[in-house]
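Let me begin by handing over the structure; questions about it come next.
Missing here: one protein chain of the complex. Every other protein chain is in place.
So, chain A:
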Amino acid sequence: MISQFFILSSKGDPLIYKDFRGDSGGRDVAELFYRKLTGLPGDESPVVMHHDGRHFIHIRHSSLYLVVTTSENVSPFSLLELLSRLATLLGDYCGSLGEGTISRNVALVYELLDEVLDYGYVQTTSTEMLRNFIQTEAVVSKPFSLFDLSSVGLFGAETQQSKVAPSSAASRPVLSSRSDQSQKNEVFLDVVERLSVLIASNGSLLKVDVQGEIRLKSFLPSGSEMRIGLTEEFCVGKSELRGYGPGIRVDEVSFHSSVNLDEFESHRILRLQPPQGELTVMRYQLSDDLPSPLPFRLFPSVQWDRGSGRLQVYLKLRCDLPSKREIPGERVSSARQACPKKAPSPAPSLSKLQPVSGAEQPRAEGRAGGGSPSLGPASGARRLSTLGPFPDGRPRAPRTSQPWALHLGPSSGSGPGQSLL
């Protein structure tokens, strides 16, 4: 049971505010929430906050706060799930989720909320059912972007990109099929993998954790059946063995409830009738021994100039992905400590690397014939090298006898050495 729902921008401005039950304190609540959130001590969690008989539960999604308030002791799992479902729905209907799209589509958002929640109770969140009730059309703005220009070849020549849809193609509202223009039957399939990797200074992997999911965004008329074929060598669990090679192995896999798994065991085919909008078809996890090498290699080098007290960290990242693939959201956060293995000092010599590699572009267009969670892409060439001078210049001087016991503590969390891209 939800009392209020509101969306705040990252600065705390209310973009959407809806009071479902009228039982609690008016609209100051949104301000109260933001004040509480920003004034929270660091070690307390902001996810669930309490004030005066009211619980605030929120998620942060594309720099917006989606907040619900309730006065009852509800299931946090369900509420968080609802919030993220709402975020997806709003994204589906408005094209994408962001401060701009929300404020352009206020009427549409209110209309959606009205149908999704009545008196604070969830009615339905299925795109199929909702589209019968939603009358407002989304206002989409197409800002000029240099990125789009890159798909236009010089003198009309075909470029690599012009063969595929522009990256913004998927961010259009599901309902636009009602208008005359883009009545395209398109399907976008993303394989999104998050890798958390811990690499020792000698290059060996200490910890690998892969979280992957296959996301489908469908603009097909509803009711059309779709078959997604995974590679037949796809193995689930440690013991299963398929095919002759090392295969593609994941530890755990879970599917969306609408996926028909009849042919999964025999042919690794997922059958589903996707509703319009975005849908996570499959989630998988994999940790420790990877069946294939990482898609990148890291060459660290640390130099400490004792004279000037400067420490120079070179992290050379070589990407083995084919050059035609892009990794849009790549981010490398790094450099915890560096110190020799045997020094009685804080950490073993490791630097921490967490590239968040995003969707594999290009997205498959048309009826997806086959896609596979590719863990080991072919070789390519992309090299990033960087120099991370440490912000406070001098590491706090170690007094141990070892010449190399460094413990760096850049006092601010975001020194220039920490984000490379």
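Heads up, the rule we're going with is that a contact is a pair of C-beta atoms (placed from the backbone, for glycine too) under 8 Å apart; a residue touches a chain by one contact, two chains touch by 3 or more; residues count from 1.
Convention: contacts and distances are computed from a predicted model.
Not every chain of the complex appears here, and the one that does not is recorded in UniProt as "AP complex subunit beta", selected from "DELLA protein", "Integrator complex subunit 11", "AP complex subunit beta" or "Vacuolar protein sorting 26 homolog B, like".
Touching the missing chain, out of A:96, A:211 or A:273, is residue A:211. Checked against the full complex, the one of A:82, A:174 or A:272 touching the unshown chain is A:82. Along chain A, the points of touch with the absent chain fall at residues 1, 11-17, 19, 22, 27, 31, 34-35, 38, 42-48, 50, 53, 55, 57-60, 73-78, 80-84, 103, 106-107, 110-111, 114, 118-119, 121-126, 132-133, 135-136, 194, 196, 207, 209, 211, 252, 254-257, 283, 285, 287-288, 333-334, 336-337, 344-348, 350, 352, 354, 396, 398-400, 407, 409-411, 413.
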